[in-house]
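With one protein chain withheld, the remaining protein chains of the complex are depicted in position.
This part shows chain A:
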Amino acid sequence: MSFPWAKHYEPKSGFTKWIDERLPLPRLVYGAVGAGYPVPRNLNYFWNFGVLAGAALAIQIVTGIVLAMHYAANGGVAFDSVEHIMRDVNGGWFLRYAHANGASMFFVVVYIHIFRGLFYGSYKAPREMIWLLGVTIFLLMMATAFMGYVLPWGQMSFWGAQVITGFFSAIPVVGDTIRIWLLGGYAPDDAALNRFFSLHYLLPFVIAGVIILHIWALHIPGSNNPTGVDVKGEQDTVPFHPYYTAKDGFGLGVFLFIFAALLFFAPNSLGHPDNYIPANALQTPAHIVPEWYFWPFYAILRAFTVDFIGIPAKLLGVLAMFGSILLLFFLPWLDSSPVRSANYRPLYRIFFWVLVADVLVLGWCGGSPATPLYVIISQISAAYYFAHFLIIIPIISRAERPTPLPNSITEAVLAKKGGTSPAHTALSGSAVPAE
């Protein structure tokens, strides 16, 4: 599509010719994910995760639509209707466990997808728009997941809704009005539950729409690759089909294998037992925690315990939490290094892994009670998170001396075959050429 040597769709039969002249949808598919889309030949398995995220969204939409056929969004019966799904609906337990654990699988895959982009510099020119749309998808996913978690109307559902809508009351002057408007009342109740259900059903389709933009933007420059070097000629690429449809198909099989293991053998391991207690507006659980995929951000929220320069601690925490994600929108312009792949950036590579460790520590703190020790660790880790993007990246992108880049993707691939690759590092060691 984006390269002059891309093959063009040629309808074979009279029927496909007739279709092509009237609605060239097969032509679009051929050029987007078929043999007409040339892709760098050296993509490793980390490039599977975009397709896996799409598959996870499809699973969520299909299971979600059928669950909505049995669920009732009313505070009086919502909890019972979920138990009805679990106990009475034919195969309902399977559908609900698939949907609940499917959300976790979706986030696992998306987090790997994001860190893949961070490691290989996929957010850099000319792919900034893909990155911006990706961060938008991530925000929409978080909103969707939060509202979905409220629907079973258990204790964690209710108090999660209370705490998260409480973020908005931190806004000066109009905060309480906004919170009451969002909830349609003074506390989470039927009005909130119904609108969360409505939006939880809508947002996945909005996500699907933004994904189409994300892929459209991807097809302009084409995929990045583990060397980060631009495609120079036809010898650097292979057609998406059959090479990457096969590779993605294998990855999808592995994904489904792990998903099935989680779903059938440990379906409640990522959930919280308190959510099997019906919502009670007059009793707070002793330890309110969000789902695991929000833990790093929850830790940043709780890291702010004292007022600072006249701004209340609560507002600071909320600003920092949203800021930690909004920061990602600016990443393409914070990192001015022209070298994309961390394989050729010795300094950046170290700090990348420190960031991974930092986010894991934040996640661990966010899932733990707010004891003074965890709060201090959260504060240090949150400070480092912001320092990574606002101080470390801008400095090392100027100070660092990159190692020599290969002249082309093909040269890098052939050098690795000969075992004399200058790019031989821990991560590229797991790279599997797509031949």
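In this section, contacts are C-beta pairs under 8 Å (C-beta built on N, C-alpha and C of every residue); 3 or more make two chains touch, one makes a residue touch a chain; residues count from 1.
Here is the rule we use: contacts and distances are computed from a predicted model.
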item	value
UniProt protein name of the chain not shown, from "ATP-binding cassette domain-containing protein", "Ubiquinol-cytochrome c reductase iron-sulfur subunit", "DNA 3'-5' helicase" or "Branched-chain amino acid transport system permease protein"	"Ubiquinol-cytochrome c reductase iron-sulfur subunit"
Residue among A:N268, A:T284 or A:S336 touching the omitted chain	A:T284
Residue among A:I85, A:L132, A:L182 or A:L262 that touches the chain left out of view	A:L182
Of A:R27, A:K247 or A:R302, the one touching the omitted chain in the full complex	A:R302
Residues from chain A at the interface with the omitted partner, ascending	159, 162-163, 165-167, 169-170, 180-182, 184-187, 189, 191, 195, 281-284, 286-288, 302, 304-305, 307, 312-315, 317, 370
